[in-house]
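One structure follows; several queries about it will come next.
Of the protein chains in this complex, one is absent; all others appear in place.
The letters A and B name the chains in turn, as written, and every chain counts its residues from 1.
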Amino acid sequence: MATTTRPAAAELATTKRKRPWFIELYGTALGKKYVMAITGIIGMLFIVGHMVGNLKLYLGGDHLDVYGEWLRTIGEPALPRTVFLWLLRGLLITAVVLHIHAAWSLTRLNHRADIKYTNRRDFIAANFASRTMRWTGILVGLFIVFHLADLTWGAANGDFIRGAVRHNMVHSFRRPPVAITYVVANVALGIHLWHGAWSLFQSMGWNNPRFNQWRSWFAWAFAGAIVLGNISFPILIVTHAVTY
Amino acid sequence: MTLNLDSKIPDGPIADKWDNQKFGMKLVAPHNRRRFDVIVVGSGLAGAAAAATLGELGYNVRCFTYHDSPRRAHSIAAQGGINAAKNYKGDGDSVERLFYDTVKGGDFRAREANVHRLAELSVDIIDQCAAQGVPFAREYSGLLDTRSFGGTQVSRTFYARGQTGQQLLLGAYQSLMHQVDAGTVELHDRTELLDVVVVDGEVAGIVTRHLHTGAVQSWSAHAVVLATGGYSNVFFLSTNAKHSNASAIWRAYRKGAAFGNPCFTQIHPTCIPASDDFQSKLTLMSESLRNDGRIWVPTEFDDKRSPDQIPAEERDYYLERRYPAFGNLVPRDVASRAAKAEVDRGRGVGELKNGVYLDFSDAIARLGRDVIEERYGNLIEMYERITDEDPYKVPMRIYPAVHYTMGGLWVDYNLQTTIPGLFAGGEANFSDHGANRLGASALMQGLADGYFVLPATLANYLADRLSRPPVPTDHPAFAEAEAAVRDRTKQLLSTGGTRTVDWFHRELGKIMWDNCGMARSTETLTKALSEIPALRSEFEKDVRILGDGDSLNQSLEKAGRVADFFELAELMCIDALHREESCGGHFRVEHQTPEGEAERDDENFSYVAAWEFTGDGNAPALNKEPLEFEYVHLAQRSYK
Partner (left out) sequence: MDLTLKVWRQAGPGTEGRIETYDVPGISEEMSFLEMLDVLNDRLIVEGREPIAFEHDCREGICGSCGMMINGQAHGPQKGTATCQLHMRKFSDGDTIVVEPWRATAFPIVKDLVVNRSTFDEIIAAGGYISVTTGAAQEANLTLVPKAVADTAMDAAQCIGCGACVAACPNSAAQLFTSAKLAHLNLLPQGQPERWDRTVRMVGVMEQYFGSCTNHGECHEACPKEISLDFIAYMNRDYRKAIVKNRSLIAQP
C-alpha cells in the first residue's frame, strides 16, 4: 500500500482550516447527497402542492383563479401581500440551485472516479430511471424554464392574462405541441421522482428492514400520482374535455 | 549432531513456567523501543498479530507480505473455529484439559511446556479478539457461543459462522492497519522475502523482491520474525491457498536454521475429490459434517450404479464397522487412511473412482431436511456450487487432502530458531501440535504466538542489544545475498525449456502424494528420493518462464517457490524415512498394529528431528531434541 505517499492523518487534520460544519459537510460527497435528498424533498412537497392546487381546475368556474389569488395573500395581514409567496419562491429557488450544483459536482466526481469498460457493463440492478437521473433532471430543468415563461411570466403564452390562471392554462394547452411537451416533461419528471423518492431514504439513512419494502412502494405511488395528475391537465384540455 | 538444541524450557511446575519465564526475561523500556528495528515477514494471523503488537509497543516495525493486502493471507480461509479453555459451557473444560487433549491429539510428539503455554494463552486470545470486535457467534443471552470439534469431549470452539479465520484475521489486519496509520509499522505488500541474511551467526536482515517492479532490496533489523505459513503446497493439490509456499523458511533453513519434523503433515478427511486433471486446488468441507453424515462405499468393486440404487446390505459403512466406538467421528488421520484404503482397493466412487460417500439421507430422515440445512446449509451450498450435485438428494463425495504441516522451523520455548534473532511463529514453526493437529488449534497457536509470545520474547532478545545498531545494508553479506537472488532470477528466466512451472509442480505433487502422503514405506520413500532429484534436474533444464524480472511475472514467482519445494520435498522424505514409527499424520506401513493402526515407538523416537543444512549436495544432518512427558502419560491411542 502506498503508505509512504499518504500524508499521515494528523497532517491532514491540521492542513484543513476549520470551517462551519455545514460548509464542511457540503464539501463532502455524502454531505452533497444529503443536500440532494433534502432539496429533493422540498421539491417533492412543492410538486404535490402544485398539483393539488391545479386540480381545482376540475372544480370549474373561478376556483383556480381564487386559489391563485389566495397564494399571494397568505400571511396577511401579519405579512404584506406576496411576501410569504416570495419566501416560498426563495426557498424553492435555493433548493433548485443547490440540487443542481450538488448533482453537477457529484457527477464530476463520479466521472473522475470511473473508467469505462471496453465491453459495456451489463446492468442488473440499475434501471433506466437510476441511470438517466441526470438527463431526466436536465429535461425537467429546461421544462421548468419553459413552464415559467408560459404560465408565470407569460412570454411563451400568446394570450397571457395575469391572474387568470384557468384562462392561461386552457389557452396554452390547447396548442398540441405544448400539450405534448407537458406530457413528455411530466413523464421525465415521474421517472426522476421514482428513483429520487426511493433514493432519498438511502441517502438520508432512513432505513429499517421492516419498512424498506414500503420505500419502493412509496416511490411508485408518489411518482405515479404526480404523473397521472399532471398529465391529466394538458390531455383533458387539448382534447377539449376541459374548456375555458 | 552439530547443533546445540537448547529448548530453553523454564524451570518450575508446568503451570508456572510461562509466568516464571515472563518475569525472568529482560524488558526494553518504552523510550528505547523505537531504537530497535524489527522485521515481521507474513501478515497472516501470526504475522499481523505480531507486527501490530510490536508496533503498538513502540518498536520500529516493517511488515512484509507477498499478498496485495495483508488481509489476503491464507489464514483468511480457516472455517471451523478457534479453541479456548474458557469453560463457558461449564462442561468441565480447563487449561489442563486443553493441554492434555493437545498433547494426546498430537500423538505425544509435542513439547509439553509449549502446549501448556498455548492452553493458558487461549483464554486471553478470546478476550483480545472479542474486544477488537470479532463478531463471534452469540447465544440469545448475548454471551459467546461455542461448539464441539473433533478429538475432544468438551465444547470449546469459538466460531464466527463458517468464517472464523476470516474474522480473526480481519481483527489482526485492522489492528495492523491502525499501526500503519499511526506510523509505527511500515507495510510492504507485494514484497517477497527471497533470502535471510546472517552476519556473525546472528540474523542481520532480509533480501526481498518487489513483485510488481522486480526491485531487489535489502532490509536490516535487530530481529526478524518469520510468520510465513505452512508448506502443504509441496503436494501441489492441497487445501492451502495457491500461493502458500515454503520459500521463506527454506531460505532460513539454508542459512542455518534447523527444520523440525518436516515429514509431519496433516491430511484432512473431508475434502471434495479432484474432478479432472486440471484441478488446481482442493476444497475443504468442514469436519463437522461427520457429526451427521455416514461414510460408506459400495461392497461391490467397481460398482457403476448410482448411490440410491445400491441397497443397504450392499453398502459398507467401513468406519462404523471398524471403529464401533467412535464410528464416523474417528480423528482426522484415522478417517483419512481408512478412505484411502477403500479407494485403493477399488471401491472408490464418482466418475474418477476417487472418493467415498458422505451420506445425509439417514440424518435427513431422522431430523428433517430443515435441521440439516440449518447446520450445514452454507457448506452444502458450496459443495453444490463446485460439483453441481445436490447433497440433499445424492450423497456427497469426499476424499482426504493435504491440509496442514505440523513441521516447520525448529524453535525453542521463546520461538527463536537456531539462528539468534530469527524467530518463527504460526504454522511456519514446528510448533505445538506434535505429529497431528487438533481441529481449531492452528488459529489459536498463530494468535498466541503473534499477540503474546513473540512480543515478550523479542524484548528479551533485544534488551541486550541496546547499544548495537543493526548491521547496515551496505555490509557485504547483503550485497552477496542480493547478488544471489538476482542470479537465481536470471537463471530461471534464461532456462528456456519447454514445460511450464505448473507441470513440474503437479508432477512433484504426484510423487509426494503417492510416496510420502497418507501411507509411507521404505519402498515408497526411497522411490521418491530417487524421483525427486531426477525431476528437479529436469526442471532446471526444461522449465519455460517467459517475460522479464522487472515487472509482474507470476510464472517467475511460482518457479522460485517450486524450486524450493523440490529441496524441501527431499528433506520431508528423508525425515519420513528415518522416522521408523507411525505417529499422528505420519503413517509408516511397516509400523502398524495387527488391526492396521498406527504404532508409535516411544523408546526410540520420542524426539523432535531438527534437520540442519550442510550444503548443496550433502545429506542434511539430524539433530535430536528429546521430548519428556512429565505430566501427560504416554499411551497408545485407541478409537475402537
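Simple rule for what comes next: a contact is a pair of C-beta atoms (placed from the backbone, for glycine too) under 8 Å apart; a residue touches a chain by one contact, two chains touch by 3 or more.
Predicted model only: the values in this text are computed from it and were never measured.
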{"item": "Missing chain: touched chains present in the view", "value": "A, B"}
{"item": "Residue of A:V52, A:V66, A:I93 or A:L109 touching the missing chain in the full complex", "value": "A:L109"}
{"item": "Touch criterion as defined above, residue of B:L552, B:V589 or B:A619 at the omitted chain", "value": "B:L552"}
{"item": "Touch list for chain A against the chain that is not drawn", "value": "1-3, 6, 9, 12, 21, 24-25, 28-34, 106, 109-110, 112-126, 130-131, 133, 195, 198-199, 201-207, 209, 212"}
{"item": "Positions on chain B where the hidden chain makes contact", "value": "49, 52-53, 56, 67-72, 74, 76-77, 86, 88, 124, 126-133, 135-144, 160-161, 163, 166-167, 170, 173-175, 177-178, 180-181, 187, 189, 212, 241-243, 275-276, 278-281, 283-284, 382, 385-388, 451-452, 455, 498-500, 502-503, 544, 546-547, 551-552, 554-555"}
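By definition in this document, only the chains that are shown with their structure count from here on.
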{"item": "Chain A and chain B, separation of their C-alpha mean positions in angstrom", "value": "60"}
